[in-house]
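Quick one: structure below, then a few questions.
Here the complex is missing one protein chain, while the rest keep their positions.
Moving on to subunit A:
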Amino acid sequence: MTLAPEKSEVEVPEGHVKLVIDGFEVVAPKGELLIRTAERLGIVVPRFCDHPLLEPAGACRQCLVEVEMGGRPMPKPQASCTMTVADGMVVKTQLTSPVADKAQQGVMELLLINHPLDCPICDKGGECPLQNQALKHGRSDSRFHEHKRTFPKPLPISTQVLLDRERCVLCQRCTRFSAQIAGDPFIELLERGSQQQIGVAEGKPFQSYFSGNTIQICPVGALTSAAYRFRARPFDLISTPSVCEHCSSGCAERTDWRRGKVQRKLAGDDPEVNEEWICDKGRFAFRYATAGDRFTRPLVRDAESGELRETSWTEALQVAATGLAAARDAKGVGVLTGGRLTVEDAYAYAKFARVALKTNDVDFRARAHSAEELEFLTSTVLGTTPDNGGVTFTAIEAAPAVLCVAFEPEEEAPIVFLRLRKAARKKTKVFHLGQYTSPAVEKTFGTLLACVPGGEPAALNALEEHAADVTEALRGSGSVILVGERAAEVPGLFSAVARLAASTGAKVAWIPRRAGERGALEVGAVPNLLPGGRLVSDAAARSEVENAWGLVAGTLPTRAGRDTNGILVAAASGALDALVVAGVDPFDLPDPGLAQRALEFAGFVVSLELRPSAATAHADVVLPIAPAVEKSGSYLNWEGRRRDFGTTLEGTGALPDCRVLDTLAVEMDADLFTQTPAAAAADLDRLGSNVAEASAPTVSAPLLVQPTAGQAVLATWRRMLDNGSLQDEEPNLAGTARPVVAKVSAATAVHLGLDLGADITVSTERGSVTLPVEVADLPDGVVWLPGNSGPVTVRRNLVAGHGSLVAVAVSDGPSAEKSASDRGGNA
C-alpha cells in the first residue's frame, strides 16, 4: 500500500524546480543535470562520460534512470547526465527502479566485453571508476564467450602520454577536455563502431600543455603517463595535499609518494583557483628535486685547494657567519633571493637582511626589473587579496573584458589561461597587447593589439583614440587588466597600465611567472619595503617593525636599498663585500656577465641552493636547502591568496631556507624567530600588515629606436616548457615542448630574403643564435625568439631582451651537412 503523501512544505525559490528522486523530494536549480541533483541527495548514479566541468555527452549510457514527467513514465530510461531537472519530475535510479538497475548492469556488461580486464597490471587498478563501478553495478560473471577486439599497445600519442586502446571505454572525456577546456584538439575519435578509437593525426602528437589532465580524468587505464606508468599501485601510495611550486597560480595539487619518493602529482580540486586542472609542468616537473647532483651537505671552499668540500653544518654556518659579519661591518652585503621562495622563507631573507645584515639591499627579482616596476608593485599590487577586492580567477571568469598586457597566459600562468578561455567561451571579450597571434590569443578567441616591442606604452596611451572599442569594453564593470613580468622590460609600460586602469576603472592584476614573487613582495624582500607592505622610508612603519622584532629603535636602515641590478653593480665594483644568493640563475638576468662578475668579485658569497648553479662556482659557502616537497609553507599566488601546504616528505633532513637563515643569524648574534615555517608565519602574522599608500609611476616611454637595415627589434618571452631548471630530469615532459623557431612577419621575411625552410641568424655584439624561422603576424621589423628554449637562450647567447635591437640575417652556414662540406668557407 502507499501512504498518502504529506502536503509538501518545501518552498521552491525563484529559478528552482521541485522533483522527486527515489522518493525524496528535492529542490534543484533550473538547468541542473539529474545526475548532479541525485548526487546532492547522496545518490550516486554510476557514470563514465559525465564530468562536471565538461559539456554533457550522453555517450556511455551508464547513468540511465527511469523518469516520469507529468505523471507519465518516459518510454525509455534516460541518461541522467544529459537530462535537466523539471518541475514535478519523478526520477527512479538504480536504487528504486529495477529497469534502471538492469539497464546499468547491461551497459556495464557491454563495456566489459571488449575490456582486457588486466586490472592486476594496470596503473588505474585500485582507483579505477570502471573497476569500482563494475564491482558495484555489474554482473559477477560475464556471458561473453566470443573474441575480444584487440589493438597494438601502448600507443604513444606524445612523449608523455601513452594510449591503451583496449582499455578505452570511449567516454570521450579526453577529447572533450582537449577540445573544450584546453582548446588543443590534438586527439580525436577515429574509425567507427567497435573499431572506434582515440587517436592523433599523423605527425601531430598530443602537444598540449594540459595533456596530463586527460590521464587524470580517464575513467579507465587507457591513458597513462610515461613518467608514472608501472611505477606504483594507488593503494601503496600516500597522498598529501600540496601546492604547485612552478607558476604564480598556486594550483592545489595532490602529491602521491611512497618510501620517501614522489611518484606522481595530480590536480587538486579547488573551484576558486585551478578547478580540477593543472598544467603538465605542474604535474610532471618534480624530479629536479631528486637529481643526482642535489646538495645534501653544506660545502665550504677550502682555503688551500680552492675547491668546495663537504663539511658539517657547524663549520659551514660558522664560516658563513664570520664572512658575512665581516662584510656587513665593512662595505655591506647584498641579498638576492630569487623568485621561488615560500612566503615564510622570503620573510626570513627579508628579516635576515635587516636584522643580521643591517641592510635594505635585498631583492627577489632575478629577472629584468626596473624602479618603475617597484613603484607600480608598491602602489597598485601590494596588499591586494581576494578579500579586499583584488582580481581573482573567478573575477576573470566574470569579467566583461580582459586585457592582457605583456603577458602570455598560456606560457606564463597556464591556469589563468584556462580561466580566460573558459570566460571567453561564455561572453568575456579578451584583448592581448602583444606582438603576434600566439596560440593563447587564438584559444581565448582574443583580439590581438599588435605593437613593436617597446611600443606597448604608446599603444596603451593611444587606445582610446585607435581602439575605442577596447577602452569601452574595459569600462564595463568588473573588467580586468592583466600585466605580466615582461612589462618590466618596457620603460613606461607600468605607468601606462596604471593610467589606463585609472581612466577606465578596470582592475589591474600583476601575474608574475614565478611562484614566490608575489609573496616576496608582501614580506619585504625588496629594497623599498619592509614586511607587511611598510615603506622603508616611513619612520612610523620602521618603528612598528623594530618594535615587533624587538630591535632597538633606529636600528633599521632608513634608506631604500639597492635593487638586484644595483646590488650586482655594487658587488662587481667592490662597493659591496658579500652576497647571499638563493636560487638565482645569472642567465635569467638582463646582463648575465654582470652577475657573473659580481659573484666573482664579491669578497664573500653564500649560496643557499638545492643543486649546483652558476653561483656555486663562486660560492665560499654552499648551504643546502629543502625543495618544496620536503618542507611546509605557503605561496602567495598572483591573486594574493595564501596557499598553505604541509610537508609531503617528512624526515629527509633537508632544511627550509628560513631554518638555515635562523641558525645563521644566531651565529651572527641575531634572532630571526624563523626556526620553522610555522614559526616564521607566526612571526609575520604578529607583525601584521600596514600597506603603504603610494602613487603609481608616471614614467614616460622613451622614443623607440628604429632598426636600420639588417636589424630588427627583438620580441621575446619564455615558454612554459623550456630549459628551466625545475624541469630537469623529465625528458618525457620536455618532448612535448613547442618547437624552437624564430618568427618574423611575411614582409620582413621577404625583406631579409628568407626562403621557406631557411634558417635565420639573430645576433648582437655579444653572440648569435641560428634557428629555423616561421612567418607570423608580427609587426614588420620585429623578430620573435623563445626566451630560453633549447639552444636559444636569449639572455646567455645574445645578452638581449624584449625590445632590444638585434641583427638578423639569413643563415649562411650552419646546417650540419653544409658546414661539413663547406668547412673553412666565409661563414
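As a convention for this text, a contact is a pair of C-beta atoms (placed from the backbone, for glycine too) under 8 Å apart; a residue touches a chain by one contact, two chains touch by 3 or more; residues count from 1.
By our rule, contacts and distances are computed from a predicted model.
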item: Protein that the absent chain corresponds to, by UniProt name, given "Nickel transport system ATP-binding protein", "Anti-sigma factor antagonist", "NADH-quinone oxidoreductase subunit F" or "Na(+)/H(+) antiporter subunit B"; value: "NADH-quinone oxidoreductase subunit F"
item: Residue, one of A:L41, A:A86, A:L110 or A:A398, that touches the chain absent here; value: A:L110
item: Residue of A:R40, A:K76 or A:K261 touching the missing chain in the full complex; value: A:K76
item: Sole residue of A:I43, A:A57 or A:A712 that reaches the chain not shown, by the stated touch rule; value: A:A57
item: Contact partner of the left-out chain, one of A:L19, A:I157, A:L170 or A:L623; value: A:L170
item: Subunit A residues that touch the omitted chain in the full complex; value: 56-62, 64, 75-77, 82, 102-103, 106-107, 109-111, 113-114, 141, 143-147, 149, 169-170, 188-189, 191-196
